[in-house]
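Everything on this sheet refers to the single structure shown next.
The other protein chains are all here in position, but one chain of the complex has been omitted.
We just call them A and B in the order they show up, numbering each chain from 1.
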Amino acid sequence: MTKMTAQSSNSKQASYAAQRKLTNTVIYIILSVMVVIWIFPIFWLVIQSLRGEEGISTSYFFPKQWTLDNYVRLFVEYDENGVALPMDEMTYPYGQWILNTFIVAIVSCVISTLIILMVSYTFSRLRFKSRKTFLNLGLILGMFPGFMSMAATYNIMEIFGLKQSLVGLMIVYSAGAGLGYQVSKGFFDTIPRSLDEAAKIDGATRNQIFWQIILPLSKPIIVYTALTTFIGPWGDYIFVSYFMKANQSNFTVALGLYSMLDPEHITEYFTTFCAGAVLIAIPITILFIIMQRYYVAGVTGGAVKG
Amino acid sequence: MDYLDYVQMTTGQKIGYKISSFFGGIIPAIGTLFRIIGAFFKSLFSLIGNGFKGYGYRFANGDAGTKLSYIIMGAGSLMHRQVGKGLLFLAAEVAYFMFMANFGMTYLTKIYSTNVTMSDYPNMIFNGVIGSEAPIKEKDMLTGVPKIVNVDTVDDSNRILLFFILTVLVSIAFFAIYITNTKSAYASYEVLKEGKKPIGTIDELKMFLDERFHVTLLAIPVVLLLLFTVLPILFTICIAFTNYDIDHQPPGNLYWWVGFANFADVFYSNPMKSETFGKILVWTLVWAVFATFTNYIFGIILALLINKKEIKFKGFWRTMFVITAAVPQFVTLLIMRLLLGETTGLNVLWGTSYPFLTDANWARVTVIVVNMWVGIPYTMLISSGLLMNIPEDLYESARIDGANAFQQFTKITFPYIFFVTTPYLITTFVGNINNFNVIFFLTGGGPSPASYYKAGQTDLLVTWLYKLTVNTSDFNLAAVIGIFVFVICACGSLITFNMSKASKNEEEFS
Partner (left out) sequence: MVTKTKRALALILTGMMAATALAGCGQTSPNVTPSASTPAASGSTSTSDGESQQGASDVAVTDIEDAGTIETLKSAMADEASANGGTIKLEVWCSSDDGKFEKTLVKSFKEKYNDSRYKFDISVKTSYGEDKAGSKIMESPKDGADVFNFADDQLSTLVQGKAIAEIGQLFQGNVKANNTEDSVAVCSIDGTAYAFPKTSDNGYFMYYDKRVFKTEEDVAELDKMIETANAAGKNVFISLGNGWYNAGFYFAAGCTISYDSATKKQTASFNTPEGLNAAKAMCHVSQKVGSGFMGSAGQSGENATVQQGFSDGTMAAAVIGTWMGPAIKKAIGEENVGAAKLPTALIGDQQVQLHSFGGYKIVGVNAFTKFPIAAQTLAYYLTNADSQKARYAERGLIPTNKAAVESDEIKNDPALKAINDQKPYAHAQGQSVSSKFWSANVGGFGGDIVTAKGNMSDADLQKGLQDLVTQIESE
C-alpha cells in the first residue's frame, strides 16, 4: 500500500480515484450495517409496543395484529363493569408515574442547577483560606460508590418523616449536586478574570459580579447543567427502588416500568411496558439530541486540557 | 513531558509510555490517596490548631469581656458594642447545650454499652453494643400483637448510631463557632483599644455578599452534603465494624461492634467469602478494562468513518447512533435482556436457545458486547468533537511527506486523541468499575454457581454490594465492600488527577 511506483500520473490518478471510491463504498456498507445493528433493538421495541398479541416474544418478527391499545392501557384501565378506574386504583398507574417523575425532575433540576453554579463559581473565582480543604473533601466524597449509603439515607429520611415521599426523593437528588461542580468549574475558569477585576474597580460586590456578570455569560453551561440534572431522575432505578419500597403511587417512571416486568405479570404487560418505554424515550431522546453539543463541550472541555 | 516530546516517539513507545505511566501511577496513587486523606486531616487539624493558636494568648491579653466570652459565648461582643453578633453567639451556646442535654448526651452514652443483659443473646459476651436494651415484647392476648413492654427504654441501634454521628458533627460545628467567638471578642477588643468603633452587625452581614461571599454560596450546599452525603457515608463506614446482618437487625434486635472481623472475613479468614471477593474483584477489573477499551477504540474508529471527508449525510449517521445513546439506559438494557434471553426474543424468533445470559462465559462476552452497543455512540460523539480540533496543517505536511491514510491515523490522529483523552479514559475506567446498570439489568449478576457467596459470575463489586444490602441484609459485608470500592476508585481518580494538566494549571492558578 505504501509503495509508490513510477506509474504514469494519469493511471495513478485513475487508480487512486477508483481506490477511493472503493474505500468509500466499503465505509458506507460498514456504516449501514452498524446502523442496522444499533437501531434494531429500538425498532424492535417500537414494533412490540404496537403488537396486539400477548406474551413476551413471538416466533415471527412483525405482529399479526397491529394495535394502539398498549398505549391506551397505560392511561386507562376498566373494571369488570367497564367503568374507568381512578388513577390510584389502576394496576400500573403510568400517568401518575410520569407526573411524579416530572415534578421530581423539575424541582431537583432547579435546585441542583443553582447549587452546582454556586459551588463551581465559588471554587473557580473566590479565594479563601479553607478552599483547598473543601476541594479535597469534595474529591474524596465523590469517590464513594453512590448507593453504598442507600440504607443510611433511608434511615435519615425516616427521621425527617420523608421516607417514601417525592419530597424526600427531590432532596436526595439535589443534595448530592454540590459534588458535581467539575464541568461548570472548568467553564468558569475560562471566563477571563479581567472582567471581575474591572467590575470590582467599578465598586461591584462579589454578589453582584456573580449574578450580573458571570451568570449572563454562562448560558451554555447553565443549559447543560439543567438538562443533565433534569434527565437524571428519568433514568434512576437503583436508589428510587430502595427508597420507595412498595409505595407504588410514588414510583417514578423507571421503577414503575421495571415493575411491569415482574415475572408474575410480564406475559400480560410486556407490550404495555414497551409502549411506556417508547413514550418516555421520545422526549428524552429529543432533549439529548438538543443537548449533545453541550455534552461534548462539557466532557471534552475537561479532556482537552489534558 | 509535553505534547511535542510525546509526538516524537514511535507508536510503540507512545503506547508503552501510556501504559507505564498508567500502571506506574498506581503505586504512587495509593500513596497520594493516603497523602490526600492525610492532607485533609492535616488541614482539619491545623484548622483546629489555628483555633487553639493564640487561644491562651487571647485569654491572657484580652479584657474582661474577652475573658468572659470563653465561658459565656457572645459576652465579649456584647460588651464591645456588637449587640447583634453577641446575641447570636449566646443563642448558639444556649441552643447547643439544650441540644446536648435533651438529645446528644443520650446517644454519646449509648453508642458503646457494655455488660448489657439481653434475653435474646444468652451467654453472649458483648463488647460494646449499640444501645443497651433490646425490645422486650409480650403479646397482647386479645390481638396476639406483641407489645413492647419497655417502650420508654427500648433502643434501636440504627437510630443511636445515626444520632451519635449527628451529635459529633454538631459538636464539631459548635466548637468552630466557639473558637470564632473568642477570636471575634479579642479582635473587637483590639479595635476598641485603638480607639475605633468595631464593625456593626449590618456591615458585618454585608460582608457575606462580598469578602465572605464564599460562605453565603457554600452554606446551603455544604449543609445538604453534610446531612445527605457525609452523614450516610460515615454511618455506612461505622456499619463495616459491626455485626449488622439479618440476625441482628433493628428494630427487633440490637447489633454491636466487632472490630475488624468483617474485613478479615472478606479478605482472608472466611474461605467462601474471600474467594468470592477475589473472583469478583478480578472480573470487575477485567470487565473494566474490556468495557473501557472496546468502547474507546471502536468509538474512535466509528467517529473517523463518519467524519471522513468524502462521506455524505454525516448528520444522519451521527443521529442514528445518538438515538441509541439517548434512550434511557434502563430501557435499552431491559430490551436487550429480553432480546437475548434464553426463552425470549431472538431465541424464540430463531427457534434456538443460545445461553447468551445464562452461561458464565457467554454472559461475560454478552455484557461486554452490549456495553459496546451502549457506549460506542458516546465515544463517537466525543471524539468527533476532538477530531475537529486537530490542526489541519499536521495532515497537510504529512501528505507532503507521502503518508497514506493509515499512516496519518497511526502517526497523527490516534496519538493526538489518545494524548488528549487519557483523563477521560481513566474516568471511564473508574466509571466502569461502578457500572451498575449494564450488569444489573442484563444478567442481574448471574449465573450464580454454588461457590459464590450470594453472588454470580458476572457480578461486579458494586452489584454484589447491592445484592448484599437489598436481598440478603448483609449490611456489614456490604459496607466493607463499599469501602474497598472507594479505595479502588480513589486510586483511579488520583491517577487521572495527577496526569491531567488541568490539575496542574489549577495549582498554579491558586
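For the reader, a short list of remarks on this structure follows.
By definition in this document, a contact is a pair of C-beta atoms (placed from the backbone, for glycine too) under 8 Å apart; a residue touches a chain by one contact, two chains touch by 3 or more.
Since we're looking at a predicted model, the values are computed, not measured.
Of the listed residues B:Ile246, B:Val282, B:Met388 or B:Val487, the one in contact with the hidden chain in the full complex is B:Ile246. The residue from A:Ser259, A:Thr272 or A:Thr285 that touches the chain not shown here is A:Ser259. Taking the complete complex into account, residues 55-57, 59, 89, 91, 154, 163-164, 245-248, 259, 262-267 of chain A touch the chain not shown. Along chain B, the points of touch with the absent chain fall at residues 135, 137-149, 151, 246-247, 249, 251-253, 270-272, 337-338, 341-344, 348, 353, 355, 357-360, 443-444, 446-454, 456, 470-473.
Note that only the chains that are shown with their structure count from here on.
Note: centroid distance chain A to chain B, computed from Cα atoms, is 20 Å. Chain B meets chain A in the complex at residues 36-37, 39-40, 43-44, 47, 158-159, 162, 209-211, 213-214, 216-218, 220-222, 224-225, 227-233, 235-236, 239, 302, 305-306, 308, 310-311, 317, 319-332, 334-336, 338-339, 341, 343-345, 347-349, 351, 373, 377, 381-382, 384-386, 389, 402, 404, 406-407, 419-424, 434, 436-437, 440-441, 462, 465-466, 469-470, 475, 478-479, 482, 485-486, 489-490, 493, 497, 499-502, 505-506, 509-510. Residues of chain A that touch chain B in their complex: 1-2, 4, 20, 24, 27-28, 30-31, 34-35, 37-39, 41-42, 44-45, 56-61, 115, 118-119, 121-122, 126-128, 130-134, 136-137, 139-153, 155-156, 159, 171-172, 174-179, 186, 189, 205-207, 210, 234-235, 237-238, 242, 254, 257-258, 261, 270, 273, 277, 280-281, 284-285, 287-289, 292, 295-297, 299-300, 302-306.
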